[in-house]
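What follows is a structure written as structure tokens; I'll ask about it next.
Every protein chain of the complex appears in place save one, which is left out.
Note that the chains are named A, B and C in the order they appear, and that numbering of residues resets to 1 at the start of each chain.
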Amino acid sequence: MVQEKLDDLLKEYRGKRGVLLEVFHRVQEIQGYISPQAVEAIATALGMSPAHVYGALTFYSELRTTPPPERSIGLCGGPACYLRGAEKVRQAIEGHIGVAMGQASPDNKTEVKWVQCPGICHVAPFLTVDGKIHGKVTPEVVPQILGEGKER
Amino acid sequence: MAGLATTFGSGAMTNSIADLGQAACILAIGTNTTEAHPVIALQLKQMARRGGKLIVANPHWIELCRHATMWLRQRPGSDVALIGGMMRVIVDEGLADSNFIQERCENFDALRESLAAFSLERVSQITGLPQEQIREAARLYATSSSAAIVYAMGITQSSHGTDNVQALADLAMLTGNIGKPGSGVNPLRGHNNVQGSCDMGCLPNVFTGYQSVADGGIRERFEAAWGVSLNPKPGLTLGEIFDAAHDGTVKAIYLVGENPVITDPNAAHIEEALKRLEFLVVQDIFLSETARLAHVVLPAASFAEKEGTFTNTERRVQRVRQAISPVGNSRPDWWITVQLAMRLGAQGFSYEHPAEIMDEIARLTASYGGMAYHRLENGGLQWPCPSPNHPGTSILHREAFTRGKGHFVPVEYRGSLEQPDEEYPLILNTGRMLYHFHSSTLTRRVKGLRELHSEERVEINPQDAVSLGIADGDLVKVTSRRGAVTVRAKVAEGTPPGSLFMTFHFPDTVTNLLTQPGRDPVSKIPELKFCAVRVAKVA
Amino acid sequence: MSTFEGLKTDGEAAWRNYMGDTKPLLQVGMGSCGVAAGAEEALAVLRREVTARNIPATVSITGCNGMCFAEPLVMVTREGRTVTYGEMTPERIPALVEEVLVRGGVWAEAALGVSGEEEWQGIRPLAETEFFRLQERRLMARCGVIDPENIEHNIALGGYAALHKALSGMTPETVIQEMNQSGLAGRGGANFPCGRKWDFLRQAKATPKYMICNADEGDPGAFVNRILLESDPHLVIEGILIGAYATGAEAAYIYLREEYPLAARRLRIALEQARARGLVGDNILGLGFKCNLELVVGAGSYVCGEETGLISSIQDSRGMPRIRPPFPAQAGVFGKPTNVNNVETYANAPLIIAHGGQWYASMGTERARGTKMFSISGHIVRTGVVEVPLGTPLRRIFEEAGGGVGNGRPLKAIQSGGPLSGFLTARHLDLPLEPQAFAPEGVLMGSGGLVFVDEGACLVDMVLRYLTFAQDESCARCTTCRIGTQRYVDILERITQGKGRPQDLDTFRWLEGVMRNGNCAHGQASPTAVISTLRHFPEEYEAHIREKCCPAGVCPLPAASPALTR
Partner (left out) sequence: MAKVTLTIDQKTVEAEPGDPLLEVAKKAGVYIPHLCYMDDLPSYGGCRLCAVEIEGVRGLPLACTTQVTDGMVVRTDTAPVRELQRGVMETILSEHPDRCLTCHRKIHCLPNWICLRDDVVTDRCVTCAKNQWCELQQVSEFLGMEGTGRFYEEGRSWYGAREEIPLERENPFIERDYNKCILCARCVRVCDEVRGVGAISVTYKGDKARIDTPFGIPLHETNCELCGACVDVCPTASLMDKTTKWAGLPDKLVSTICPYCGTGCQLLLHVKGERIVRVSADAEGAVNKGQACVKGRYGLDFVHHPERLTTPLIRDNGAFREASWDEALDLVASRLGDYRGEEFAAIASSKCTNEDCYILQKFARVVMGSNNVDHCARL
């Protein structure tokens, strides 16, 4: 299924240039990440070496080389969030779910990561859960947002 | 190499390796360059990197395809049709170089007439390629400012190898792609010194520099130089020698550094032939499968233990230098042969050093006339190098062809000798891989290379694998009309449906038990790239 | 092929219909700032209320008008006057509907202001509010006014007229002349004269030429480009096309950072609409000008905001800034001549062409012409985006538009220009907002991000964050940048842990000199945060290193020196 979608997708881009980022985005949409097989296939379709593709892939923080976790928690690392208490929110998140910033739980259920500042500084500090934004977060509301269930 | 000789008057690579990188377009056909000639492949990749057009024609997906502008996946054995089709497009669309044809070539009308049979409909049918692709390839090749053809054993090891080569030569002449930088017809030789051993007259019909033994004048010169009278009758070719050994007409063989029991087609026949000899002496650096059949084995020194020269595929004569003393009691080949000659009472075999042998070669061979060791110190010289001040020749046929005018040979498509049928439905192709060489006499004695690949694999397309119930790594039996081998399967996307691929590197799997002995009528090269087989999983 | 006149007529009709004489128009501010504050839910509730109660009203969307602090915004237009309501969270929407639609009045307590110059139903004009009164809204004229997903609105309010003017009545040379005359300098931070840059590309021989819009607004705390792209994407597209015409570029890319998905969506819609109307493509407006415009979305890399990093990224490679020479104007994307400008730079072009370079140059200061957008955030009451004439004192932005710190603590520092720039002190509030005034203080004015920092923050710790960012985003080409940023991080970390050594400050200055030798601005300038704070806030470092204390109480150290408490 995923393989077929990938094949169809790559047919569309075969031999083109200036499309690698778009291909990455679309493959990630299909697979949730960019697998070793996908890197091979992209390389063949676009006439590059697999290492070139992988080098580019790992250059970008938003592209995944491993399957995505079930739940992704992001905390903004921008200055407004920092100034408005993101550090304390980070500690609250880590304390609540038991996963350190920049890590995923061993079962890959939950990850916690810094996200780049998207310029919505009026809701600082904010966190995202699977893309949904929770603004003006305080350490006290973190358990409410993240719900029960400490990741071990 | 007979094909090129007919057309141009010389069978060697017309241009140089470095020159390939300068081409605007390269047609690489019947060559898996990155595996078999990795360093030459660098030039092809450089050319593509600089924006040149690389056309890869190969039934198999090869690494070079990654760098190619076009990949033509013609059916095995359909090269003449493909080239004929390209020529037809070039002529029909007025892309031929009529000045070049008029001034430098002859017999064009015959070629043009022969192209009548190469309508794109028919060519497309034979090759399995869309007409548009053939057209595009023809245009790409013909309209580039310079276009080179590179080929290797995929073209020559065929029952119609001479046809293949002549068609390529026609294609080059048709577009004026001869005698200028970045062009030409460029066979890539398999062994370090194939070119040299041919140049040196290790052929039954010629002395050094392709001087015919049947030509009285030439023979007289050699008789004068060597101080004997010489046999005017051309000798037997390799295959004929083994046949004659089988029949008993040849009774003694002095075999140096070869392992035909593994490398020749129809290996069982060869082994039998050698066993029937009254006397076999083998001279080698290892006790090869063939040496095991000998009456006497003479230990030779390796390349690192002697002085000499090799002539590479671009006709460049380069110095081989001694790095260490001969291992054990081994001796350089020339020295051993000289000892035998002296013991047999011959005159004219007293050499102190290989440099003296080269001086004798230069005296007797026009194209080597200007070669001498002191001139070969820095990078060697490319023949023809007729005189002591001549700088060597990087591009042949610049002003005129060696034979005068370039001779167009009409093309005719012939199928391979053994077509697949119900009983043997698949085509077996054989070739080389990067990590081993020939019968792997040398490479399997290198630990690391052996670690990487130590056994034969038969490559099979995923489609065929599925329909035959074969999985990657399964043990399968490959059977032809001549024999069978058992080998592990490797399911490979790059192998075309209906085909199998094996190397001939591993003595445990004698691939050449399967291949067929049919040879090209002119060049006598066996059809190693095409035979009908069947494959089945071993229960 | 549509003529411009036809498009204009259609646009105006659509706009009239939209604004409506009979039915009230309700627009929810759907910038990502609005969405973050709950605008999507607010819109849903509004739609539901209007439908359920069967009220004749048009419910639509608009972009952000810069008042992010008051999101979600709802603009209600009736009788030609638009009242902007702030903090219209889903819970407050029913009340709004009740007050404004059912009763037909206004909700004065929730109203931020009204359009136009006079008071209306007891609501003062928005333009007179503290947030607006220092602003000169040119680039942002349509932000928060039109539906950004509707090209007709943009055209009705003057969009694409400048492009039409250039294509139908000006040569590329005269376009560049106007640009030169305007004095417009690049808004991305480098401040290079735009007209001259375009002229380089125009004079390049090789073809095709490429025009690239740098929408990789990566500076944390900067979001002026986001507001423009989300609220009036066609303004930017028009500017790029004018640039392409002036330079002879046949192809253009907008390189957008991936953190702006809504801007990507708006740009895709805008491009589709523009293509459908012959405003982008092979024969633009039937005037024989060809320019294809593609959107490329990044994937999370700060250095792709550097123009050559961006070019590498478009070209299917790691977004590593390149070695110069060759410069992009000689060999950029795919080895062809290329020009890269920032979003806001392009957005100025239609204004300059429509009104003339002279007109444009009359705004701003002698050495910095025109208006500039700034995003203000951090310790400030009103977070948002303003557009002011260059030369406006920083203080007015902080105190009037921003409303000051607002928490009782005094202002300590101002971070301007992102991670490759540094920190100013409260003493610098009287600096005029022009790049030339910032430079002597060792800081860049930058692309428009201004972050205000109060006394509660520890600058050593904050600088450590900036350097960590610079380190994470180093492309890894230059040893000086890749390793130099790591050493800064190591030493800063040590200092915040009370393990600072006196010679560390000397190492900082020395290492900056080594890093100046880097290839691109990232490597050269990432020590600026350290160096500028060393210059303006030496006491913070002294306290951490000598006294082993963190006066702000942020670092895991005593808040005051043991010596002092004794």
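We take it that a residue touches a chain if its C-beta (ideal position, glycine included) is under 8 Å from a C-beta of that chain, and two chains touch if they have at least 3 such contacts.
Here the structure is a predicted model, which means the values were calculated and not measured.
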In the full complex, displayed partners of the excluded chain: A, B, C
Residue, one of C:E91, C:E128 or C:D472, that touches the chain absent here: C:D472
Residue of B:N192, B:Q463 or B:T486 touching the missing chain in the full complex: B:N192
Those residues of subunit A which, in the complete complex, touch the missing chain: 36, 39-40, 48-56, 58-59, 65
Interface residues of subunit C (partner: the chain not displayed): 301, 303, 318, 320, 323-325, 471-480, 482-487, 489-491, 493-494, 503, 507, 510-511, 513-514, 516-519
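Keep this in mind: only the chains that are shown with their structure count from here on.
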Chain-level touch network, classified as line, ring, star, complete or other: line
Contact-richer chain pair (by C-beta pairs counted) among A-B and A-C: A-C
Interchain centroid distance [CA atoms averaged], subunit B/subunit C, Å: 66
Distance from subunit B to subunit A - Cα centre to Cα centre, in angstrom: 54
Approximate Å spacing (C-alpha centroids) for the pair subunit A, subunit C: 24
Subunit A-facing residues of subunit C, complex: 32-33, 35-37, 68-69, 71, 217-218, 220-223, 226, 253, 257-260, 294, 296-302, 313-320, 333-334, 375, 377-379, 383-384, 415, 451, 453-454, 457, 462, 465, 469, 472, 475
Partner subunit A, residues of subunit B touching it in the complex: 66-67
Subunit A - residues contacting subunit B, complex: 44, 47, 49
